[in-house]
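The structure under discussion is supplied below as structure tokens; questions concerning it will follow.
Of the protein chains in this complex, all but one are displayed in their positions.
We just call them A and B in the order they show up, numbering each chain from 1.
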Amino acid sequence: MKNLSFLRLSVWFYLAIFFAYLLGPLIIMSATAFNSPDFPRITPWECLTFEWFSALFQDERILNGIKNSVIIGFGTVVLSVAMGLAGALLLTQIWPKLRATYYTIIIAPILIPGVVLGISTLVFWDRINRMLGLGADSFLSNGLFLTIIGQSTFIASYCMLVLVARLQRYDVALTEAALDLGATHAQAFRKVLLPFMRPALASAAVLAFLASFENYNTTTFTFGEYPTLTIELAQKVRYGITPAISALAFIIVVLTVFAALANEAKIKRQQLVLAARQNASIEELKQGIKLPGFLSGNAAAVALVLVSIATVVVVVTATTHSPAQCIADVKEQKRIEAEKLIQELRAKRDANRAKEDNKEDVQQAPKSENNSGFGNVFDPNALSTDN
Amino acid sequence: MPGFLKEFLNRNGTGMGLAILGLVLFWTIVLIILPQVSMLDFSFRPNLPPPEIGGPKDIYTAENYKYLIFGPEGGSQDYNAVDLRVFFRTLVAAICVTIFNLILCYPIAYYLGQTKGNHIRIFALMLIIPYWINEILRAFALRIIFGETGVLNNFFVGLGVFDTPFDFIRNDIALYAGLGYAYILLMIFPIYNVIESLDRNQIEAARDMGASWIKIHRRVVIPYAKPGISSGCTMVFMLSAGALAAPQILGGPSSLWFTQLIYQQFNDNSDWPQGAAYAVVLLVTCILLVLAIMRLFKVNMGDIGK
């Protein structure tokens, strides 16, 4: 028994470490969006500020990137869901001898490095463009077109996997029944197969949009004059980071959590409704189903409401809170700190000059000044000089 | 074959059948096969200014591949030591990241797969949410943590473990942590899917016979989960070796990733054929490595992507 509880304890310990590794960075990153220093950090905590959010919304490049990402995202969703569905439909009825080869071809883009996909797309369409004798500004060398094509190559494989899982549970007799009752093939597809596939199509579309939105490796070769949000972010992160990026990350994290909880709540609700429907007698059904209360027995819905409330609180605080006083205080404190250091230095230099034998101290002094240049109040060097 | 085609069109209706075939052919031929062939072809050509392409100088040459091995012609060294070292370092590091991820994720996948209860859904949600966050932002989050004045350094220096901030970035620790971080989900899910279908009674039976935990895993769980493990490892390895964002953001200034070399050839040197050649080398090596590992562990291609 003792052994078991030890095992359980170590399992929980491992889980805690694991999820700290998984979620910790996101939480810390989100928190840095509210700290006032120019460099994203949470220690030392200086002032609660929302200025990074306004900085974010004034950044033309970010906004333009979002616009391009959305356009490319929609293009990719349409193209890759259509290709994924066609690929899945063919996979379920292809000649058995060809099946393995065909599957390898349509699954390969998932395993091909994104960089390679980007390059091959760029090289191929550049060549087509040249063969057709078109100029460098033609449609085929347009960044939007190339990015949609390049991303769809592998995103369609993801969609295919999602769709084929649902399609395998589809009874072909349903299509045959529709045909038998007089429907054309197109009608049978629209009225019977598509409604059956709708949940999987929705998942595939969301997956495709997210994959497109966050893609970097392929897009970085194909974007041309249409940098996406991810491309802009990468540029910013590589050449100097600011908490404005944390602010964007915070928004994305909140949206993601929100979407995930909403989805959970919806699933849970459907389960509850289904259970209620199955328990209900015919009379009850006739009167219309009495839905269970939105929140009853639905933890995800409760969490959703809590997150919504928290968001409202944050937004309200943001509009009323002014960090100006705090920032001024911190500045003042830093100034005092710096002055104190300068005085110390001066005192040291005077002492040195008086002694005129040790030059190393002079070299050490400016170094410590550099270190505290960021105003690191809890910097151990600063502490030691205080002592 | 025309018989198969006719039957296909009969079954789906001519219009629908042609639409399906058209989309699939566009995807497989125009988007998947032709670009790869085109890239391969391109990698064997010299780097020429646009007007000369297709002209007399546009001949097949293995120059671009020679460059990777021997360096520039008339160079001071016998071998292109810089690029080759980057190449092998990338492969070895990707393998290390894969192994690290497997060790980290296997217990979690096992726990999630074999435990019942509501909190499992919450754990699953907590696993998925980070995966929905942009790859760049995830790398950025680690950069904040591993930076010189980041959380970790402040923490350890504050505790007195280090006396000066440790440079996680220059020592590539940030990079490995970032690559591992990025692909956790891709390792967990395939393993989880397989372990979930493992009958708990098998484990109970083995335990009943007095097998130790290690033995149970070695003899029962791991053989059963092999398709999931190899699927997860393949994905993580391919994605790590082909990663670009994490090395750019988290990599030290002196240590490059092979994809960064490709990127440089395309964007900084404007030497597309050279970049294409490097891309082909990366693709072929990765595929061969994965095939070799799959053969070693006797796993099929069909198991990938489940």
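Here is the rule we use: a contact is a pair of C-beta atoms (placed from the backbone, for glycine too) under 8 Å apart; a residue touches a chain by one contact, two chains touch by 3 or more.
Assume contacts and distances are computed from a predicted model.
Engineer: For the chain omitted from this view, which of "Cytochrome bo(3) ubiquinol oxidase subunit 4", "Spermidine/putrescine import ATP-binding protein PotA", "FAD-dependent oxidoreductase" or "SNF2-like protein" is its UniProt protein name?
Structural biologist: When "Cytochrome bo(3) ubiquinol oxidase subunit 4", "Spermidine/putrescine import ATP-binding protein PotA", "FAD-dependent oxidoreductase" or "SNF2-like protein" are compared with UniProt, the left-out chain turns out to be "Spermidine/putrescine import ATP-binding protein PotA".
Engineer: Which one touches the absent chain: A:47, A:62 or A:192?
Structural biologist: Going through A:47, A:62 or A:192 one by one, A:192 is the residue touching the chain not shown.
Engineer: Looking beyond the chains shown, say which of A:132, A:173 or A:354 touches the absent one.
Structural biologist: A:173
Engineer: In the complete complex, which positions of chain A touch the hidden chain?
Structural biologist: Output for chain A: 171, 173-174, 176-184, 187, 191-192, 195-196, 277-278, 282, 285-286.
Quick note on the criterion: only the chains that are shown with their structure count from here on.
Engineer: Roughly how far is chain A from chain B, centre to centre by C-alpha average, rounded to an integer in Å?
Structural biologist: Centre separation, chain A to chain B: 19 Å.
Engineer: So in the complex, the part of chain A that touches chain B is made up of which residues?
Structural biologist: Where chain A meets chain B, its residues are 11, 14-15, 18-19, 21-26, 28-29, 32, 39-43, 82-83, 85-87, 89-90, 93, 95, 100, 102-117, 119-125, 127, 130, 149, 152-153, 156-157, 161, 184-186, 189, 210, 213-214, 216-217, 220-221, 229-230, 233-234, 237-238, 241, 245-246, 248-249, 252-253, 256-257, 259-261, 264, 299, 374, 376, 378, 380.
Engineer: So in the complex, which bits of chain B are touching chain A?
Structural biologist: 4, 8, 11-17, 19-24, 26-28, 31-36, 38-39, 42, 50, 53-54, 104, 107-108, 111, 118, 121, 123, 125-130, 132-145, 147, 149-151, 154-155, 157-158, 163, 181, 184, 234-235, 238-239, 241-245, 248-249, 259, 262-263, 266, 272, 275-276, 279-280, 282-283, 286-287, 290, 301-302, 304-305
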